[in-house]
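Showing subunit A:
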Amino acid sequence: KKDEGTTVSDDETAGKTETIKIGVETALTGPLPDYGYAAQVGCELAVEDFSGFTIGDTTYEIELVVLDDKAEPTEAAIVAQTMVDEGVVGVIGGLTTGATLAAMPIYAENRIPQISGSVTGPKANETDFDTFYRTCWNDGVQGEALSVWAQELGAKKVVLMDDNGAYAVGLADVTENSLKAAGVETLRQNCQSGDKDLSAQVANIKEFGADVVIFTGYHPEAGLLRKQMVEAGMSDVQFMGGDGIKSAEFVAEAGGNANAEGCYATFGGFPEAQQPGYTAFAAKYLEKTGDEVGPYAQNNYDALGALVAAIKKAGSTDTEKIIEALQTLEYEGVTGTFTFASATSGAVTRGDIVVTGLTPANVPRYVVKDGAWIAVE
Partner candidate 1 sequence: MGNVLELQGMSMSFGGLKAVDNLSFSVRENEILSIIGPNGSGKTTTFNVISGLYEPDSGDILLQGESVAGLRPDQVHERGISRTFQSLRLFGNMTVLDNVLVGMHTRTKAGVVAAMLRLPSVRREEAAAKAKAQEVLAMFPGRFSGPRQSDPAFSLSYANRRRLEIARALASEPALLLLDEPVAGMNPMESREVMEQIKELRSRGYTILMIEHDMKVVEGVSDRVIAMDHGVKIAEGSYQEVATNHLVVEAYLGKRGAGTAS
Partner candidate 2 sequence: MGLSRMLQTLRSITERVPRRVWAVAGFSLAAIFPLFNVLGFMPTAWLRVGVVSLVFVMLSLGLNVVMGEAGLLNLGYIAFFAVGAYTTALLSSPKFGLRWPFWALLVLSALLAMVAGLLIGLPTLRLRGDYLAIVTLAFGEIVRLTITNLQPLTNGPNGVTGIYPPRLLSQGAIDSLQASGWSEALLKWLVIDKPIEYYYLVFVFVVITAFLISNLKNSRVGRAWNALREDELAAVSSGITAARAKLLSVVLSAGVAGLAGSVYAYYSNVISPESFLFMQSVIVVCMVVLGGMGSIPGVIIGAIVLQALPQVIRESAGAMRSEFEVYRMLIFGLLIVAMVIFRPEGLLPDKLWRQEVHEVDPRELEKTRQSLFDVEEGHQDLEA
Partner candidate 3 sequence: MASEEREPLLEFRNVCTYYGRIEILKSVNYTVYPGEIVCLLGGNASGKSTTMKTILGLVRPAKGEVVWEGEVINGLRTSERIKRGIATVPENRRLFPQMTVLENLEMGAYTRADTAEIAEDLERVYGFFPKLFERRSQRAGTLSGGEQQMVAFGRALMSRPKLVCMDEPSMGLAPALVDQNFDLIKQINEQGVSVFVVEQNATAALSIADRGYVLQSGRVVIEGAAQELLEHKELQRAYLGSSAT
């Protein structure tokens, strides 16, 4: 293994070998270590597959610089500075919207392309940087989808609850706007990530007389909310959420199969079965870690793949050229074939993944059945 930084070594048989650094900004500590770990594994798998590509007679070895931003904005700014100091040609990440927002201006200023595999915040690229790209779907898509789905279920009164975090607030905002536009009555509630007792919120939901509750945060609080709703005799109120609740732990945290049964979740990507490269990827993932594929692992894999593709397309490791290449890149990855949006229009922001044929109605839907999330046909 070569780990000599960007030094160039002569090799008689295969021309030059050069090591390039690619940053992985993830969050192994903080609220979502499982996501952070999956992202890292996704990138490592990609390195195994794509490292050692050649441009001309130069072989490029990829060295990953994995840094932990703890999902905190301030820490992310430091990580971004460090990435700049390390001289990476591109960054995969960050993991969470809040942290990424903080890091983006620094990457942009230093002209380092950044591809996130998991940042789904609708407003992630509000500032319109040409250095930011993502291989996962914008939550705007899920927000619209949740709204459409709730209306399909016949919702008249919907409670939207977030956990005061960037992801949840963003998703709830989009959903709420969409529902309001459709004339559905809504009530907004909040909790803090880490809260245990949601009895006040549950009482408010009950008093409001909601027929659908949409929790846009993550599974620990979602599970508690569902559990406390059932215990307050509200098992007949529909419970929905975004991909933040589509986790196996949700079922246990909601107090078991009975409580979780029939809870709905959308997802920010096509079901695995529809992802062309998924089976192969899952096998590799299993081999490497002994686990099933973690959240957004394949998107991160694709992010790194797309970056490498852009480098090849640019024919150079000059970051300015890579950025240029990304804008017109069409990439065939594990999750499907996609391009990146070149400008902001409506819910789509610059750098968003553009997947052909995607509408709010065919965003993947899941439901808990017998204690497991299964796709809704």
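We adopt the following convention: a residue touches a chain if its C-beta (ideal position, glycine included) is under 8 Å from a C-beta of that chain, and two chains touch if they have at least 3 such contacts; residues count from 1.
Here is how the candidates were picked: all candidates are chains of the complex that A comes from, given by their letters.
Bear in mind the structure is a predicted one, so any value in this text is a computation, not a measurement.
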Pick from 1, 2 or 3, the complex member that touches subunit A: 2
Candidate 2-touching residues of subunit A, taken from the complex the two chains share: 28-29, 40, 66-68, 72-78, 81-82, 85, 97-98, 101-102, 104-106, 127, 164-166, 169
